[in-house]
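One structure is given below, encoded as structure tokens.
Note that one protein chain of the assembly has been removed; the remaining protein chains are unaltered in position.
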Amino acid sequence: MRFRQVHLDFHTNAAIPGIGSRFDAKAFGKAFKDAHVDSVTVFSKCHHGVSYHPTNVGKMHPGLSFDLLRAQLDALHSVGINAPVYLTATWDELAAFEHPEWRTVSPDGSLPMFRAEHGNGVGWAFLDFSTPYLDYLVAQTEEVMVNYPDADGIFMDISFQLPSISSSAKTKMDALGLDWTNADDRAAFTERSVENYFSRIRDAVHKYNPKMPLFFNSGHMRRGLRKHYAEFYSHLELESLPTAGWGYDHFPLSARYVDPLAIPFLGMTGKFHTHWGEVGGYKKPEALVYECAAMLAHGACCSIGDHLHPTGRIDQSTMNIIAPAYKWVAEREAWAVDTVNRAEIALLSLEAASGPRLVGVPGHHEGADEGAVRVLLEGKFTFDVVDLESDYSKYRLLILPDAIKVGPELKARIEKYVAGGGKVLLTGRSGIDPTSGFVFDIGAKWEGTSPNRGGDYVLPIEGLRADFVNDPLFMYQPVERARMAGGQSLGQVYEPYFDRTPRHCS
Amino acid sequence: MRFRQVHLDFHTNAAIPGIGSRFDAKAFGKAFKDAHVDSVTVFSKCHHGVSYHPTNVGKMHPGLSFDLLRAQLDALHSVGINAPVYLTATWDELAAFEHPEWRTVSPDGSLPMFRAEHGNGVGWAFLDFSTPYLDYLVAQTEEVMVNYPDADGIFMDISFQLPSISSSAKTKMDALGLDWTNADDRAAFTERSVENYFSRIRDAVHKYNPKMPLFFNSGHMRRGLRKHYAEFYSHLELESLPTAGWGYDHFPLSARYVDPLAIPFLGMTGKFHTHWGEVGGYKKPEALVYECAAMLAHGACCSIGDHLHPTGRIDQSTMNIIAPAYKWVAEREAWAVDTVNRAEIALLSLEAASGPRLVGVPGHHEGADEGAVRVLLEGKFTFDVVDLESDYSKYRLLILPDAIKVGPELKARIEKYVAGGGKVLLTGRSGIDPTSGFVFDIGAKWEGTSPNRGGDYVLPIEGLRADFVNDPLFMYQPVERARMAGGQSLGQVYEPYFDRTPRHCS
Amino acid sequence: MRFRQVHLDFHTNAAIPGIGSRFDAKAFGKAFKDAHVDSVTVFSKCHHGVSYHPTNVGKMHPGLSFDLLRAQLDALHSVGINAPVYLTATWDELAAFEHPEWRTVSPDGSLPMFRAEHGNGVGWAFLDFSTPYLDYLVAQTEEVMVNYPDADGIFMDISFQLPSISSSAKTKMDALGLDWTNADDRAAFTERSVENYFSRIRDAVHKYNPKMPLFFNSGHMRRGLRKHYAEFYSHLELESLPTAGWGYDHFPLSARYVDPLAIPFLGMTGKFHTHWGEVGGYKKPEALVYECAAMLAHGACCSIGDHLHPTGRIDQSTMNIIAPAYKWVAEREAWAVDTVNRAEIALLSLEAASGPRLVGVPGHHEGADEGAVRVLLEGKFTFDVVDLESDYSKYRLLILPDAIKVGPELKARIEKYVAGGGKVLLTGRSGIDPTSGFVFDIGAKWEGTSPNRGGDYVLPIEGLRADFVNDPLFMYQPVERARMAGGQSLGQVYEPYFDRTPRHCS
Partner (left out) sequence: MRFRQVHLDFHTNAAIPGIGSRFDAKAFGKAFKDAHVDSVTVFSKCHHGVSYHPTNVGKMHPGLSFDLLRAQLDALHSVGINAPVYLTATWDELAAFEHPEWRTVSPDGSLPMFRAEHGNGVGWAFLDFSTPYLDYLVAQTEEVMVNYPDADGIFMDISFQLPSISSSAKTKMDALGLDWTNADDRAAFTERSVENYFSRIRDAVHKYNPKMPLFFNSGHMRRGLRKHYAEFYSHLELESLPTAGWGYDHFPLSARYVDPLAIPFLGMTGKFHTHWGEVGGYKKPEALVYECAAMLAHGACCSIGDHLHPTGRIDQSTMNIIAPAYKWVAEREAWAVDTVNRAEIALLSLEAASGPRLVGVPGHHEGADEGAVRVLLEGKFTFDVVDLESDYSKYRLLILPDAIKVGPELKARIEKYVAGGGKVLLTGRSGIDPTSGFVFDIGAKWEGTSPNRGGDYVLPIEGLRADFVNDPLFMYQPVERARMAGGQSLGQVYEPYFDRTPRHCS
């Protein structure tokens, strides 16, 4: 897997003329080479639904008059740069327009649109994989496999799926005995649809080349779905642009989960000042160096998101900020190959433990997981993020952050781990069954959640205090109360004064 | 003016018993002394409306059995610490309860409440200075002046005022020929009410001691109201807790405006992790050192907000984080006395230039002012923030940030300044009259606001570029377009592609 | 009790000059006399809160310069016409303005206003009887009793009360151990407040003249509150203007309940085309004849609402439409004196059986009661409307309309009634306990509410059918299903076809 990749977006409105009119194959290859780039993902079909090459399935961009994809592949290959190929799945404006019957229909009968917070108000329609759109998409994928067998991978973007009551979905749900007026049945069907999409695309790719790298992007790799990653993906790409909504906590959390899965993976940031698509927005070079360094440290290869100008011209300013980062990587990557991170602590992901489903647009953030990771990073601990299937025995400590419900299966696994010498740290409500208290015998009895809805004050025993505070600390939320078996205490809970019934005010 | 002050909040629900029950005069004074504090603001009356001393005007806190204010004053004075006295104005729960007719009535007939975003849902009623409440408040102030003549100042909190159509307000507006159904008339009356409040309180204080320091707090000193500051205030206190909604930009912006006014002032931060009232929340000591250092640098004395425990007991953990900061200050304050900042640049405040009024709760943030200050600070320029009455001739450059409307008077002042050798920098729409273009002859002609609602791309001429970008930059907003007289250009504006009418999507 | 009354509203904005300037005592008396009127309710204090006579308690209307009330009383008495006196209770604009602390405060902290649907947007504030306003109102009532002892009654308008959390109400609820944040406690306190108001006013009137007629108006006499009517009222007035929201069903329903209570009562309609206050709106004379005839038929005396012109001038057109109606009454009233209606059927009022409370503005309409009354009237049956305390033994049939819940007490009363030969008709859900079926042994077993939410089709056995329908009738709602003990059936329920799960549409 290449270490210094560029993801070269090319979402180009069909109304724009002169596509690729300033494309210069030599300059194109040289620019990336000079910037120390060794792989560039280039476009077959973008969100506008048009193709950047002749096609018998869809439509070539009306402003394009030659095979741009071929020209890019050749230009890159000629200087030793890899060139995986991008197609978009759920969002395809052209298909949505020409085949409204392929669109996702929300359970309330409306037609959902994705409107980015940072966008200009325009949105993307959602296509429904249970309709014949999937056949169309598979045909497009096969066409790429046939005509561009020398491509270095298939990147299938926007691989998530909203629940749909399109006529196709209704008909198929009826046939499966699922009730399309029921939300659980709709979710079950949505998962089937996504799995079918994974399977159909994988088969279409492998039919021509079983070794072709293949990745399905959804903007976030849900923790706990390792089965899908093993079955359908050749590698993982962690989209995580810190300035574009993902924040600086998302990548380390994602990477610490993916790294131990032993699937090759990369981290993907962007060159943009804020978000994808910003052709004229530039991040400071220092930031890219930091972000790439973090990827290497977490065992990931690197990818930087960029967006090509409609004319195909290279933006030299962008090359100027990518170059320092990839020079930095190039000088160090020899030491990053075939390395393995070793960690003493396993953090059980709340996202993973909550049973994530292949339904809807993945959310980037899970507070308990992010908070725990931040504490561990700031404390400079070595840790992995684990799921319900991980082998805990490799770790000295297992942390269940804040809100992990422990069912019989997990309980048994943890008890075995403890029997083998492992230590467990429960925080917040983790491991508490609201009807019966602690699931484990931790030497203390749960005495319920504090009734102080505004928060409690707690003074831990001395060994557990922050170094500069010896007075009760405000907790911001109600605490879980517990008492040690021998009457010992881990600290004292104080009643807050401010919860007194206000005397006068309404 | 003392450099190392603590603002010791004491808003204590009337339902809490045992007020001051663990107050120890000696320990109290010693704790502050040991923490290098030299002034502590203590409480006569809090937002709950109860007094912390015997009173013939209001009511002493029912959980208090001695003169706590006197005890605090004596304890502090005995170790050489100043003790100004706090009263609250617009928020007084007891008065609002016992005299509903004193409450502010919103123009829609409802009774407004202040509910803090960070709060527990309870709010404060607003009292109306046009009602007899003002007499009550004046009497409370006079009682403090009589019984505590040795106090070191009067701090009158919550000095703003919402527009009101209380029966008193209606009657007075009728008498003044103002129409209480008209928003402008209501605003004019509100300003009169606030000025009357300033005047009545100042006279009540000066009647007993014309030298008693006096400050009216509103959470933000609106820029442009220097007339009021000169007429009614002895000094200014810039409330600005960076973690509590004010942010890190508010204090430097406020200080750079106040410093040149030649009125003594302090910066007020808090010891809280987040916001006022958090008895058990602790900021890291390093943060307090930084914040106090910034105050010294901007010519301000320091004040740290704290909140006393209902029992009057000192919170030693708080002292532990205040002490390092004030030790740092103590070691440097000799060099801060009688110093004057000198600046080369004057930034004309948009808030000041927009004609702020004494109406409503002051907003903390003005984007154009904050953005300009951030640029100037990051660029390490010396600057002051000025208003329409400042003397610009002291500065080499005058900046009008983003949205300053230039009327005839300001135009004349600036032209005179330029005639005297001054330079002017206009950014954004500043100095542009939308009907006639540039108000000044800047050697260019305004060609209108760009029609590209989503933003423009601009490539400045070489001398004006960022050092690492030589391609058009995305502007995020429509730009103001101008052309140089001699045909020269400051740069090139490019049409964005993304504003093309989307062909398919809705 | 007089048969031919006029309720002469006089709500006159304090800004109107020349009040009573065209009042001519002789013409005033003569006009009513000529129109066959024998009682005119005249005004002490109107909703604007001003008095129409000199007063030491409130304020005389600023546009009035003489004792208009005295002049009206004398003018009417001189021609043998009675003159009861009107005061308003909960709505008093002047008091609300001068004493905002007397206003009702809604549980959400807002100040409620009554804004009539038909009004011009202006509303009336609600005053709170738990505040000192009640003392003020009692003093006004006593002043009338002292200065106008020859008045023929006291009409106390707007006698309802909204739940209030005014400071007075909070303080009193605290003292009573009631929780003002709890809706039930607020309702209990509201009832106490209204009862205290009834009691205080009754005592104030009886102190001077125990025989003075006294009525408290709330726009609707809630059925089931006979205890209050007996304890505080000398007679009842059924406000019920058919064109002003009450409709044509309200009066007969109200009258059939009140008539058997053996309290003298009148029906009150209006001369207005639509609603109260319409000085220039005229109902057709024929309508007034009909409405008065219905009153006589139901055992009621008559009252017609009118509104006096600010100048006190008689509106002759109004007299022209009242005269024919009251001539008609005069010619028949000899036969209406001391008459008693006899009925065979008792309709148990759902409003009465639901336990009405003295809280809020009474609603005019209760669907089950109105529907049953309409059926009985159209079928020309003789009936009374009864409550839980009525003697059912006088009736041959007792009807429980649609939704009467039968508790142990009512069950016992009805079983005794049946044992004495009475018959009972249950309709809808009446007499069904959803957990155990029919409360009575009616010879059938309840089989639950139909699951057909859209409605059922029912074909009754022949004897129970409408004369022109022999096919299943659509019921519009789910029916209660029952089966006769002996397998017989009262009819057949058919499944509707339209509840089939729609195959295609969403």
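Each chain gets a letter, A, B and C, in the order it is written, and its residues are counted from 1.
Definition applied: a residue touches a chain if its C-beta (ideal position, glycine included) is under 8 Å from a C-beta of that chain, and two chains touch if they have at least 3 such contacts.
What you see is a predicted model, and the numbers here were worked out from it, not measured in a lab.
Engineer: Taking the entire complex into account, which one of C:S65, C:T181 or C:N470 touches the absent chain?
Structural biologist: C:N470
Engineer: Of the listed residues C:D38, C:D67 or C:E93, which contacts the missing chain in the full complex?
Structural biologist: Reading the full complex, the residue touching the unseen chain is C:E93.
Engineer: List the residues of chain A that touch the chain left out of this view.
Structural biologist: Per the touch rule, chain A residues meeting the hidden chain are 97-101, 103, 105, 109-111, 113, 166-167, 170.
Engineer: Under the stated touch rule, tell me which residues of chain C contact the chain that is not displayed.
Structural biologist: On the chain C side, contact with the omitted chain comes from 12-16, 48-49, 93-94, 96-97, 113, 120, 122-125, 273, 277-282, 284-285, 310, 315-318, 320-321, 453-454, 457, 466, 468-475, 497-506.
Operating definition for what follows: only the chains that are shown with their structure count from here on.
Engineer: Which integer distance in Å separates the CA centroid of chain A from that of chain C?
Structural biologist: Their C-alpha centroids are separated by 66 Å.
Engineer: Go ahead and note the Å separation of the Cα centroids belonging to chain A and chain B.
Structural biologist: 42
Engineer: Tell me, which residues of chain B touch at least two other chains?
Structural biologist: Correct list: 97, 113.
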